[in-house]
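For this depiction, one protein chain was excluded, whereas all remaining protein chains were kept in their positions.
Right after this comes subunit A.
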Amino acid sequence: MAESPFKAEIERVQKEYSEKMTPGAIAVIPGSSVVNKTGSWRVFMPEFNRDKCVRCYLCYIYCPEPAIYLDEENYPVFDYDYCKGCGICANECPVDAITMVREVK
């Protein structure tokens, strides 16, 4: 990850407000989806069956996150750091290569 151009400013403010509330409860260290993984509140997760997949990329197009990227052989890969478990990919897949399964620790 590239270094933030605001590093110095961020560090200064971080220091100033490390223990204090900011007025208006402003977050001076703004969150970013690079840091805050958005897949942490998922209940169901897509389970991918590579054998069934016909590489139509409907899942790739429809994923709202987008948490699906393609590997070297152009098969979908699911990024569970960001997949929120909505199940759209499984619904869109024409050959049922994706099944939604309950997430277990």
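Methods note: a contact is a pair of C-beta atoms (placed from the backbone, for glycine too) under 8 Å apart; a residue touches a chain by one contact, two chains touch by 3 or more; residues count from 1.
Criterion: contacts and distances are computed from a predicted model.
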Among "Aspartate carbamoyltransferase", "Pyruvate synthase subunit PorA", "Thiolase domain-containing protein" or "NADH dehydrogenase-like complex subunit N", the UniProt name of the subunit that does not appear here: "Pyruvate synthase subunit PorA"
Residues belonging to subunit A that touch the chain removed from view: 6, 9-10, 13, 21-28, 30-31
